[in-house]
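Note that this complex is displayed minus one protein chain, with the remaining chains in position.
By written order: A and B. Residues from 1 in each chain.
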Amino acid sequence: MAERVDRITPTFWGLFTLGGFIAAFLLPVLIMMNSLAYPLRVVPWGAVQYAPALGWMRGDPVVFLLGRSAAWLAPWLPKLFLVLVIGGALFHGLHRFKYVLYDAGLHGAKKVLDPVMYGIAAVGTAAGVFLAFSFP
Amino acid sequence: MATQTVRKPYVRHRSAWWWTKNPRYLLFQVRELTSVFVVAYAFLLLWQLWALRSGPESYDAFLQMWYSRPMVIVNGIILAFALLHSVTWFAATTKVPLFRIHGRPPPVALTIGIYVAIWIVLSLVVAKLLYGVP
Partner (left out) sequence: MAGAPAPKPASATPPPPPRSVPPPPPKPAVPAPKGSSKTIKLRIGRYRPERSAEPFYQEFTIPYRDDMVVLDALNYIKDRIDPTLAYRWSCRMGICGSCGADVEGSPKLTCALYLKDLRKSPVTIEPLANFAVLKDLIVDIEPFMEKLESVNPYIVRGDEKPIERGEYRQTPEELELYRQQSLCINCMLCYAACPVYGHDEKFLGPAASALALRYEMDSRDQGSEERLAAVATSHGIWQCTFVGECSVVCPKHVDPAGAIQQLKARAATRLMRSMLLPLSTR
């Protein structure tokens, strides 16, 4: 076959796969804790307010569990966790959704869909990095 | 080829409703649509981060919305699809064997078992480490 070898797709397929694992392993527990724990009364109202949320971002819940020698890790863990989940979910989901659109008849639009989908994923991930690591 | 052909191939086209033909096709479509919910939650997280970063008032407003009944329902739906993603993902990724036993891939049930074990442990660790629950 004289056709050119596709080098872009395997790269994004790798991210899709990585993101697929991240989303599979981490998304349910995150949604459970972050969205439904309070409505299901697993945690009290006081635990989901601004102050504890900010404390969460600074790693307050981790710091007690980490021990003194690893305490410096505490503020990084929640942020890293969030960036992993956001980036993984975006690169996974938008890659897959691109194929949904292909299948729905946009097959000819590969040249447009690729940059749009992966562009959204990249911008979203960058926004996540910025928001997470620039906390007051 | 130079030989003359009297063939008149009749080309059929895939119906737009192909995925209703059997339950496996349907499950495939639903599985692919989990991507919408996975992406949606990523954007909700960005929104939440933004609100949290902008200070107490904006986060209070966010929480008003976040814990309103419609939003809780939306989040419940997202969780359902996220769980479906996890389960279908573990099943799908068994197709690429991570290791082999005498040249043979390990039994599918074993791989899925390993994934589910990791999943449960990770979930508990995250819930404990990051949320102090249980």
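Here is the rule we use: a contact is a pair of C-beta atoms (placed from the backbone, for glycine too) under 8 Å apart; a residue touches a chain by one contact, two chains touch by 3 or more.
Only a predicted model underlies this, so the values are computations on that prediction, with no experimental measurement involved.
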| item | value |
| --- | --- |
| Residue of A:Phe21, A:Tyr50 or A:Tyr99 touching the missing chain in the full complex | A:Tyr99 |
| Contact set of chain A toward the excluded chain (per top definition) | 1, 3-7, 9-11, 13-14, 17, 99, 103, 107, 110 |
| Touching residues (missing chain, whole complex) on chain B | 6-14, 18-19, 21-22, 24-25, 28, 32, 92, 95-97, 100, 102-104 |
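Here is the rule we go by: only the chains that are shown with their structure count from here on.
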| item | value |
| --- | --- |
| Footprint of chain B on chain A - complex, ascending | 17, 20-21, 23-39, 42-43, 48-51, 53-54, 56-57, 61-62, 65, 77-78, 81-82, 85-86, 89-90, 92-97, 99-100, 103, 124, 127-128, 131-132, 134-136 |
| In the complex with chain A, residue positions of chain B that touch it | 32-36, 38-39, 41-43, 45-46, 48-50, 52-53, 55-56, 59-60, 63, 66-67, 72, 75-76, 78-79, 82-83, 85-86, 89-90, 93, 115, 118-119, 122-123, 126-133 |
